[in-house]
Structures are given as structure tokens and as C-alpha cells.
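Data first, discussion second: the structure below is written as C-alpha cells.
One chain of protein is taken out of this complex; the other chains stay put.
Letters are used for the chains, namely A and B, taken in the order the chains are written, and counting of residues starts over at 1 for each.
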Amino acid sequence: MQIKRRGLLLGGTGLATASTFGLARPAIAQSEPIRIGWLAALTGPSSAPAIGFNRGVLFAADALNAAGGVKGRKIEIVTRDTQGDPTKAVNATQEMISQLKVNAIWGPTNSGESLAVTAIMARANMPNIHPCVVDSLIDPKRYPNAFRIAPSSTQWDDAVRGYALNIAKAKKVAVIGDTTGYGVSAATASAAAFKKAGADVVYKTTIDATQSDMTPDMLRARNAGAEAIIVWSVSTGMIGRLLNTRAKMAWDVPFIGHPSLASGEIAQLLDKPENWKKVYAVGYRSCSYDASGKLPPHSEELVANLAGKVNLQDTLLWWVACGVDAVNLIADAVNATGSTAHEAIITHWNGLTNWPGYFGTYTCSATNHDGYPEQDVVMSDASSGRNGTFALAPGYE
Amino acid sequence: MSATEHSSAVTITSLPSTPSVLSQLWPFLALLSLALALPLSGNDYWALIATRAAIYWVLVSGLNLIVGFAGQLAIGYVALLAIGAYTSSVLAAGNVLPPVPAFLALGAAGVVGAVFGVVVGLPALRLRTFYFAMTTLGFATIVTQIALAWQDVTGGGIGIAGPQLPAPLNTAWGFYFFCLAVAAVCTWITGNIARSRFGRALVAVRDAEVAAEASGISKPRLLVAVFILAGALSAIAGGLFASLQSYITPDAFTFDLSLLFFIAVLIGGRGSILGPLLGTIVLTLLPELAAPLAAWSTFLYAALLLVIVLAIPGGIAALLDVRSRRPLPDKRAILPKLAALEALIGRPKVSGVLSLRGVVLSFGGVRAIDGLDLDVRPAEVHGLIGPNGSGKTTTLNVISGFYTPDEGTVTLGQEALPAGVPESRIRRGIARTYQTPRLIGEASVLQNVMVGATVDGRASFLEALLSLPRHRRDEALMEKRAELALAAVGLGALAHVRADRLQHSELRFMEIARALMAHPAFLLLDEPAAGLSTGEIKRLGELVRAISRQGTGVLLVEHHADLIFDICDQVTVLNLGRILAGGTPAEIRVHREVVSAYLGS
Partner (left out) sequence: MLASILASGLAVGAVYALIGISYNTMFSTSRVMSFTAGQVGMLGGVLGSLFILRLGLPPLLGLVLTLASCALLGVVTEFVAVRPVLKSLDQHLYVLSTLAVALLVQNLTALEWSTEPQPFPALLRFDEGIWDEKYWLPILACAATVCGLEFLYRRTLVGRAFVAIAQDNFAARALGLPERNLRIASYALAGAIGGLAGFAGGQLLLAFFANGPLLNFYGFVPVALGGLGNNRGTVIGGIGLGLFQQAANFLVGGIFSSVAVFALFIVILLAAPQGLFGAQAARRV
């Protein structure tokens, strides 16, 4: 059965707790560990990203500690499983702030939770990095403590729209979301942006991910004359059914959209492997291989380091890389300022310029906390997954 | 009379007495002191958790009246939390109207919640338990879906910021004290309801619906009042929840949360305030203490639920109820104090004859009553006998309005009694008992009897909620009368014992006490002697005679021929729904057909 993931996960948690209780006892402040709070939806539905991030987090912490820590201080990861529930995330955040007194927080990993905890962290001026896409989460004025090291919703949307309009040359698009909070709002925003760009949104709908038959929606999209289907959903079941329905209808319309279109879970749900062709998911330059199968050099270095330590087969490289970067960014701030004071860390991040992470090259300032470079968001060929990396979609050089 | 004095001398020492106010209040005061001392920890995290528990309790306190008292299984109450959270947030943010102050938004949420409380609850008036549980789940889904779809107002999946209370309530501890105060008020008002005639009526509807109706309790009106209260409290809890979360999205209103509320009531115990309060605190704290088990949390909740249902169906409240585990004395006698009847019943005002004329009632082709004429006169004991299936109990059910006759009329004096409205009978002075005693097992004997006087209450639901003077007068009066009624039937010493601990014979007398609470002009007794000892039957006979001497007409359905012939003034014999014979006991005793049919051999 599916022991692989959970086994790893439990091992991981065990490791984190071991460092929590084992290493932290010296009395002098300067040798106290650097405590990083990690709010992860490790179990429950939509736990796949956090499981990937977690591998990167633990890997980076171990690597730093093996090298003697940061200025002699060990890194200590304090993990709380929020299960994707905003209420649990709020509790865990306050616990990290008031009880566990962490120095910085990485996460949460999905937007619903992040929306609930952002104001709480801001009140405590807690340095926070997260990978959640909702645009309003980043606002240097209201939340001077919060930074994002992954693309925003708009950046994803721009990439998808750009690809649909400019490369797939679709003039008429159908936009489909699922009925989760994310699916509904992403589909709405996406449709609005397509219209603004002058494209014709011929069909827009939200589908209950458990709906057993997607034929109605696909038929209506085809009858409306859609030339591309834009999908905003994290539900692999729904994506699998949409792709099978497309094949049944013998319709070769391209699917363009959310990174989940490339999720490995989809492969098993398809009637035939070729149903996954002409599907393009949001991807990242750092995690895309070129025609010769090579990743960018910095990423190759990461993969080499991860080899034998972190399993990449059932996750995505970008999740792992992003987890590594998050820990390194916090460590770097302590290293540079020699302090774990909240203000010191935040000030340091405000000065990040082309900081070379594995997932991206981050640049932040006092007025811009969206650290991920827009041009690094690309489209991948969804079915080309290999060790968590993808081939660039056709049309990129 | 000397026997009565004897009984009080022996038994009162070993039976539970009136519980003192302090013994009931101290757990609440202890919890409150703990809550007030919490800021000493100086830890905002505990402020958050305690605030959360307080907010959940605001919801659960209202839900407790629905689930724990009225027994309606509302599983999906997270719907009302969501409605309250969105109403207050939307109003405070000004998405529809100009922004309003946070307190006003909270108040508006309460009003909206009251309305939706009724909408969510209404199916309970028509549907069976499981059906109702399913509809509340349906509502919970609909609310989330609408919150998602109505993006302009609710922010859709992106959500909306919760209302922020003004200083000094905008700090962690300031907000905590505010929520604590609201929670304390909720404890007080729901406690007031629980101890009032409304609370007793709710439990009566749950455990003894038929007896509740015959006692004049209108289930719809009662439930609607409670749904309004619970809806308002839940929505206010929702507003506070939105403030606490600082930001709400539809994801926050999970089924797990709904389950937490529901289970808190059940592990707390039905019909208790303290139990569900402790249940709420435990369930809020548990996940925090068991953080490494996060993945298993719902699994553990479910296991907990199963264990409680199977092992301690009474929940925490039953565990804490030490008094009810002390053994009762084995040998206790029912010794009616007939002198008390004078003060209890007085002279019934309504007089006139209770008459049935040409009543016909069929069940699927079988004529259970086939053209029955019957007159029951005041101050007379009228026996109704006949073999099984001859229509005796059916006749009682027609008189008390549970069955609508196909033909014929039931009149009291000059006035026709409307059929199918059992709750109207008690106001016309008709009270009754049942073949199987209808009791509220978890309530005390005294409370069971007080149910009989529900229609005497003058104070409104609102007055009871706030424990205003008129309500307190009502209660004091009812309690005094109930004590009198118990003394009259000979159960005075058992007033504070849980009713389900009584012996069968004692329950029969308890039902009579309950019926007597309404100053009945007519009393319908359905086999009151079944299961009684010879001595008890004799005392029952004396009691019934004494009741009729007060001017109450008694219609007595019985199998014990001796009792019938001893105490009845008139006897009617039924067979296959028709009158076989009628007359004085002396006449019936020699009636040939009757003798050959039943009395013979």
C-alpha cells in the first residue's frame, strides 16, 4: 500500500522532533538553536506539496547542521501539521509565536490557511516566508513581515494566459475551476484576465471535483467553440476524468493551467497514457529540463546533492527546492546579521538582490515582497515528468 | 394519616434532599476563576485557545438546548457559525452596505442567525431524527457552496477579513475577556432556560413526546423559540470566530468543526449544562495537547464518540452525578396523603359532562371503536373495562385528542373538543396517564411532575431566559405545587431522585401526580393498577376515590375487576368497540353476558 509517503513523513517528523528535544539546551543565547517554525499540511487532502516541501526543509536543516550550523548555532525545525485546516493553522501559528518562540516561520503551504494566519503573524512581526499564491497575501504595507518565494496567482495566470494566447494561439477559451475556494476564485480571476486581454471566454464553469462524469462540461465547452481549456484545480481525480473525457470525445483541444495538471497521480487515472498529451501545466525554469535532458546547472547541483537522501520520484523538484531555499533564506539572514531578532531578519530580506536559490533567484525590497522572478514561470509538458522535473512545453526555445 | 408521618420519619434521612444552590454552582465558579486567572500565564497562545473554547461554547450552549435537551440531532450546525461569521464580516467590511461598527455587525449576525436557526430547524417539526440530521448536513453544504459562489459579497474562495473589535478588545487578552463574558452570559441564560418550564418541556418532548403533548406543550412553538435562541447564539459565535481567525474562507467551516460541536454536547451528556461545557473545553484542548497525532484527530474523535455511546451514554454529566449512584432504600412504601388533595386540586372550575356520541374509529378496515356513547360526570369514577382490543385505550386516545374519530363527537359541557389537537386538552381540564408510564428518565421525579403544570406558567421565554421576577414566581409556585402533588400521591420522599430509578409502581403514582398538577376536571387513567401489589392497589383505590371527591371526574380503564367494582360509580363494558353493558357496579356484576364473557368461571 501507500506506505512510501507516510513512512517518509513519519521518519521526517521523528527527525525534526529529535532535534527539538535533543540539541537545544545550552544556556547562552548566542548558542541557542535557530528555531524555524514549519506550518505544513502534511496529512489530509492536498498534502502532496507540503510533503515535498518537507523533504527539502529537513534536507537543508540537516545539511546546515552537519556543516556546524549557522555561526555555531544549530537549526531546529519545529513542525506543526495543520492538515490544511485554517483553524488548526491559526492555533499552531499562535503557539509558535507565544509558546515555542520561533525565530521565523515557513508556511503555511496553502492559501486558505495562509489567509487566516497572515494578520496574526503581522501582529507579532514574525518573519514569514510562504509559497501561497493568493495575491493579497503579500502587501508590504499591511504585512511588512511576510515574503513569498513562489509565484503569485497572477504570475501563474499570466504564464497560462500568455501561453494560451501567444503560443497555443487560442482565441476562444473555456475556463474550468473546481468548487473549492481556490478553484472558484482562480477560475474567476483567470476568466476576467482573459477578457481583459481581448480573448473570448466562451465557457466558464466550476465543477464539483467528485462529479463522476465530465461529459456535460466538455460538450458545452466544445459546442461553445473553445480552442483551449484552461484548468484551475488541484483535484487530480477531476483532471483525470476531464482528460479521459477529452479522449473519448476525440477532441484534441489543449489543456493549459494549474501545476496539478502535471501531478504524477494523474498517470494512473488515465485510460490510456496518450490522454495526457497536449496538456501544459505551469512549471519553472529551474525545474525544467531542456531537449538534451539537462536541468539548469544550479538545479543539477541540487539534484546531485539530494541523490540518495531525498526521494524525488513521487514528488516535484520545485517543492523540494523551495523547501531548501526557505530554510537557507532564514539561515542566511541570521548569518548575515548575526541576530535572530525579528526586525533584523526582515530587514535583511528586504535587501535581497538576486539571491541565488535553487528554485529561483529571489529579489525583494521594502516595497516588494514577491521574491520570485516572473520570467522563471514557464509552461511544462505535463506528461513529461521525470524525477519531479519536466520538459518545457513546445514553443519555448 | 399516621402512616404518612411514619414514612417521612423513616425515609427522608436516606433519600436525596433538595440540592443546594452552591453544590450546583461551584463547578461553574471554579471554571470561571480558572478562566480569570489564565492571563497570569502571560502567554498569548493560551489566550487564543481559551478564547476559542469560549467562542465554541457560545455556539454549543445553544446547540445543547437543541441536541441535549430537545433531542434533535442537528449535526450540521457549522452552517450557522458560517452564516454568523460571514454576516458580521461582510457588514463590517462594507461589501454590501456602508461599513458598520463591529458590535453592530455582531448584533446583526445574531438576528440573521436567529432567522436561519428557524430555517435550519423547521424540518425537525416534520421529519424523523435521521432525516433531520441529514437535512442539517445538507444546509451545511449549501451554506459553504453559496459562500463560495457569491464572490462579490463573501469574497468567494479568497475570503474576507473578520470584524475587528475596537480597543481595548482588540488585543489577545482584551478579546479573551470579551468572549469569556459572552460565554458566561450564555451559560447563565441557557442554564435559566434549562431549569425553567421550557427546559423541562424540551426534555419532555424528547423523552415523552406523547405525555408532553397531553400536558399542553406545543412542540412547534417550543422548538421554534429554541431554534431562534440557538441560531442567534451560533451566529454571534460565528462573528466572534471571524474576529478570532482575523480572516475567513469557506475552508474554515469544516465538517470536523461541526462534528466537534455535536460531539461536545454528547460527551457532555444530555440534559446537562456543565457536561457539554466541559466537553467543549476538552475537545478544544485535546488537539493542542496531542499535536503529533494531528493526522489521527478525527479518527480519535470518532473512537471517543463510539466509546461514550457504548460505555457511558450519559456522558460526563452522568459521571459527575454521584448523587444518583447512591443506592435507594429497598423497602419504601407509597403512602398517599389524601389531605393534600384539597390544596392541590381545589374545586375544578370546568364542570359539565364529558360525552362521547356515536364515535367511530377504524384502523385499516378494523373498527376499533364502533359507535360509542359515553358520559363521564364530574365527581364520579367511571370504569371502562373490556377484553384486550375492545377499544378502551383507543377511547382514551380519542378523548385526549391523539386520534381523530371517523364519525361522532366528543364534547365537554356544551363545547365540542377539537380532534387531533392533544395539546389543547389540558387547558380544558382533561389530564391523563398511560399504560406504559411516560417519564423523563434523566430528570428528577419533582421535575417530571412539574411538567404537568407547564401551561400554568405565565412568564414568556424571554423572561425565563433572563430569569425575571415573574418567571421566578412561576417556578417557585410550580415547585411548591409539585411537592404537594408528590406528597398527595405518596412519593414526597422521592422528589429529588432520578425518575428512571423508581419502581414501576412508583412511576404509576408519579404519572397521577403529574396529571393532578393541572387541576384536572377530568382525569383519564389507563390501567393504573397494572403491576401494583395488593396493598398498592388498595391505596390507589383510596387515592382515586379521594380525587373524585374533589369534584374531578375519573375515567378508569382497568383489568382489575375488584378495583373497578370497589371504587367506581359507573361502569361501561366494551367489546369489539361497542358497549356491551353499562350501569352501576352492582348491575354489571350480575349482567349475564358480562359475567359469561369475562367475569365468569
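Assorted remarks:
Following the convention adopted for this analysis, a residue touches a chain if its C-beta (ideal position, glycine included) is under 8 Å from a C-beta of that chain, and two chains touch if they have at least 3 such contacts.
Source: prediction; values computed, not measured.
Touched by the hidden chain within the whole complex are the displayed chains A, B.
Looking at A:Lys101, A:Lys248 or A:Arg386, the residue that reaches the missing chain in the full complex is A:Lys248. The chain omitted from view is touched by exactly one of B:Val115, B:Ile146 or B:Leu169, namely B:Ile146.
Taking the complete complex into account, A:Leu269 is the one of A:Ala224, A:Leu269 or A:Ala341 that touches the chain left out.
The chain that is not drawn here is touched, among residues B:Leu266, B:Ala431, B:Ala518 or B:Leu532, by B:Leu266.
When the missing chain is restored to the complex, the residue among B:Ala93, B:Leu305 or B:Val421 that touches it is B:Leu305. Note that of B:Ser88, B:Thr135 or B:Ser215, the residue touching the chain absent from this view is B:Thr135. Of the residues in chain A, those that touch the hidden partner chain are 1-2, 6, 43-45, 47-48, 179, 184, 205-208, 210-213, 215-217, 219-220, 235-237, 240, 248, 265, 268-269, 271.
Residues of chain B that touch the chain left out of the display are 71, 73, 75, 122-123, 126-131, 133-135, 137-139, 141-142, 145-146, 148-149, 207, 209-210, 255, 259, 266, 295-296, 298-299, 301-303, 305-306, 309-310, 313, 393, 397, 402-403, 434.
Keep this in mind: only the chains that are shown with their structure count from here on.
Our note on geometry: chain A versus chain B, Cα centroid distance of 53 Å, whole angstroms. Taken in their complex, chain A has these residues touching chain B: 13, 17, 42-44, 80-88, 90-92, 94-95, 97-99, 112-113, 115-116, 118-120, 134, 136, 179-186, 188, 206. Interface residues of chain B, counted against chain A in their complex, comprise 43-49, 52, 145, 148-149, 151, 156-159, 161, 244-252, 254, 256-257, 287-288, 291-292, 294-295, 297.
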